[in-house]
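This structure is in structure tokens; I'll ask about it shortly.
Only one protein chain is missing; all other protein chains are in place.
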Amino acid sequence: MSVAAETGVTAVDKPKSLWRRNFRRYGLPGFGAAIIVVWILIAAFAPLLTPYAPDLVDVTKRLQPPSQMHWLGTDMLGRDVLTRLFYGARISLFTGIVVVVVAAVFGTLVGGIAAYSRGRIEEVTMRITDLVLCFPPIILALAIAAALGIGAVNTIIAMLVVWWPKFARLARSMIIVQRSQEYVEAAMVVGYSPARILIRHIIPNSVGPLIVLVTLDVGNAIITFAGLSFLGLGVVPPTPEWGSMVAEGRELIEQWWVAAFPGLAILSIVLGFNFMGDGVRDWLDPKSRRW
Amino acid sequence: MPRYIVSRLGLAVVMAILATLVIFLIANTVPGDPALSQLGDLAASNPEFLKAFRAKWALDEPLWTRYFIFLKELAHGDLGISIASQRPVLDDIKNYAPATIELATVGFLLSAIIGVPLGVIAAVRRDSWIDHVARFLSLIGVSSPTFWLAFIVLAIFYGELQIAPGPGRLDPIAFAPTNVTGLFLIDSILAGDWDTFRDALAHLILPSTVLAAATLGLITRTTRASVLECMHQDYVRVARAKGLTEGKIVMRHILPNALIPVVTLGGLAYANLLAGAVMTETIFSWPGLGRYTFRSAAALDFPAIMGITLVVAVTYLIINLLVDISYALLDPRVIR
Partner (left out) sequence: MQDLTRISSAETATAQDGAAILDVRDLRTYFYTDEGVVRAVDGISYSVPPGETLGIVGESGSGKTVAALSLMRLIDDPARIVGGEINFDGRDVVKLSDEELRKIRGGGIAMVFQDPMTSLNPVLNIARQLVETMVVHGRLTEEQALERAIKLLGRMGITAPERAVDSYPHQFSGGMRQRVMLAMGFSNEPQLLIADEPTTALDVTIQAQILELIVELNRDFKTAIVLISHNLGVIASVCSRVVVMYAGEIVEEGPTEKILADPRHPYTWALINAVPRIDRHVPGQRRLVTIDGTPPDPLNMPAGCRFAARCPFRIEKCEQHPELLEIAPGRKSRCWVTQAGGDLPPPETSRGAPAEAKARPDVHHGSETVIKRGERMLELRNVVKHFPLPKTTLFGKQKWVHAINGVSLDIAQGETVGLVGESGCGKSTLARVIARIHEPTAGSVLFHGQDIAHASQAQVRPLRRRMQMVFQDPYASLNPRMTVGDILGEPLRFHEVTHNEKETRERIAELLDVVGLPQKAAARYPHEFSGGQRQRISIARALSVRPDFIIADEPISALDVNIQAQIINLMIDLQERFGLTYLFIAHDLAVVRHISDRVVVLYLGSVMEIAPADTLFAEPLHPYTRYLISAVPIPDATVEAARQRLPLQGEPPSTVDPPSGCPFRTRCPIAQGICAEVMPPVAEVRPNHFVACHFPGQF
């Protein structure tokens, strides 16, 4: 038994200033949430925030450095980088959230069914997840996306294929852990059906880690999608997308603004999801206290 | 122990065979016309080629027959012909692999050599400035897209400050050392050519640092969390009660336990390196598999992509096998 448990004390932290503790507890997650909200607002109101159209080509103004007219400069075709950045937020946020949420729901269902059915069905589904997980995710997504052809929808499908197994794994292992808990045994003794035990008892007690993984993973998905776009698989060219914007500017070292700002946008939004995910984890499980 | 290894090995072989099935299915069922996607528009417009191709891969036969033909060709090292280079995919891969191996190895060593001690110090000196620095570095590492980081680093150190060499493995005017291993660092040492060695090393610094960044974040994070967890185990208190010094407690009692999850991370770290290599090599014009992947993807060179996927999957399986084995060496509880 730990010393802390012996005295009924739960916090094992060094005595710290209140300010720093509160910053850790609410500040960073709040900051993360703020970043995400700002980007969502930008994505929603992009047309109102900029006088330019994202695909307005003007070769007379190509590769202009940041100026009052073009705060973040213009690209090879004279398009306003800031405008494209704003519009690009739409597709990044959309794909990141859709991929993770759909994969999480599907994966959890599969994992839940596997854990509950046991036997053959469990064996087969878990072998399938093993198989998908034996490929590095981006490479498999790349192969599938290439087979399906260029396009945002195809890339999302490819990412979904590689994304769901980890949720299935996590859901299954959590359900197996919960299933041997005494409160679940108590529910069995009362006589509830397996479905009711799963929905009323096990899932509410398992969502915590899933929510954490979902939050942290949105950032991951955004980076992966941008990466695939960078490789030319994500979106069809004139569509503004951060990964493909970096790709377009990748050889323009002198005109750094073309590639630097879209990458910075990705960094900020991924940091936002990471801060928020860490906050959610600390909030759900105060003991873990990682970073 | 041998039993454990054999069992793991068996599993890896089974998985490898299943992986070929996955690749085969992707190549043959996903695209509308496998012949078209594997030959490319140009070749497919030639009816002779098309006919030969259909005959070779027995495209009119049922899927299972085709899979066995695919396996048979695979056994002979036939991964198909690259549409872009018009050379066998396997030859291309052999050509480009050494550059990537060199880059990835240096990158991985960098991230491990920095990441593990950083994680340990961050955990031991928790909430000190070094902990905050480590946290910041690892957050940036895991949050920044590699392709962007590569660009920024190149723009700053080559473009702006001009203290680092530009893209490529060597200066454009330099000659590659005599090919022995394909790894320039080793080949130049073998040839006793120190100028080339220095040149190759200088060209490695930026890309390998970028490549290390993502993995570094992962390793630091995991090490720190793991050490923190082990620090509160009962056996650490026992070690303290024995009168051991803090240094001995960390080195002898905490680290051997804390490193177990870090080793398990190996497979994941490798996947990260690989994704990173595609991006990094593209930006740094590094003539390796990553850039080959990028070019194949950009050109929709389907046979090349499938070949790379297969090679990578098998390498990934081997890495995970090695991880499993070292895991067993570190933790006596794994094998009974």
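Should a chain be cited, it is by its letter among A and B, assigned in written order, with residues numbered from 1 in that chain.
Heads up, the rule we're going with is that a contact is a pair of C-beta atoms (placed from the backbone, for glycine too) under 8 Å apart; a residue touches a chain by one contact, two chains touch by 3 or more.
Just so you know, these numbers come straight off a predicted model, no measurement behind them.
Contact with the undisplayed chain is limited, among B:Ala213, B:Ala239, B:Leu310 or B:Val323, to B:Ala239.
Listed here are the subunit A residues that touch the chain not shown: 1, 3-4, 6-15, 21, 181-183, 185-194, 200-201, 204-205. Not every partner is drawn; the one left out touches subunit B at residues 3-4, 7, 10-11, 232-235, 237-245, 248, 252-253, 256-257, 260, 330-333, 335-336.
Rule of thumb we're sticking to: only the chains that are shown with their structure count from here on.
Residues 2, 12, 14, 16, 130-131, 134-140, 142-144, 146-150, 219, 223-224, 226-227, 230-233, 243, 246-247, 249-250, 253-254, 256, 259-260, 262-264, 266-267, 270-271, 274, 290-291 of subunit A are the ones that touch subunit B when the two sit in their complex. The touching residues of subunit B, counted against subunit A in their complex, run 15, 18-19, 22-23, 26-27, 30-31, 37, 126-127, 135, 138-140, 142-149, 151-152, 154-155, 158-159, 221, 224-225, 228, 232, 270-271, 274-275, 278-279, 282-283, 293-294, 297-298, 300, 302, 305-306, 308-309, 312-313, 316-317, 320.
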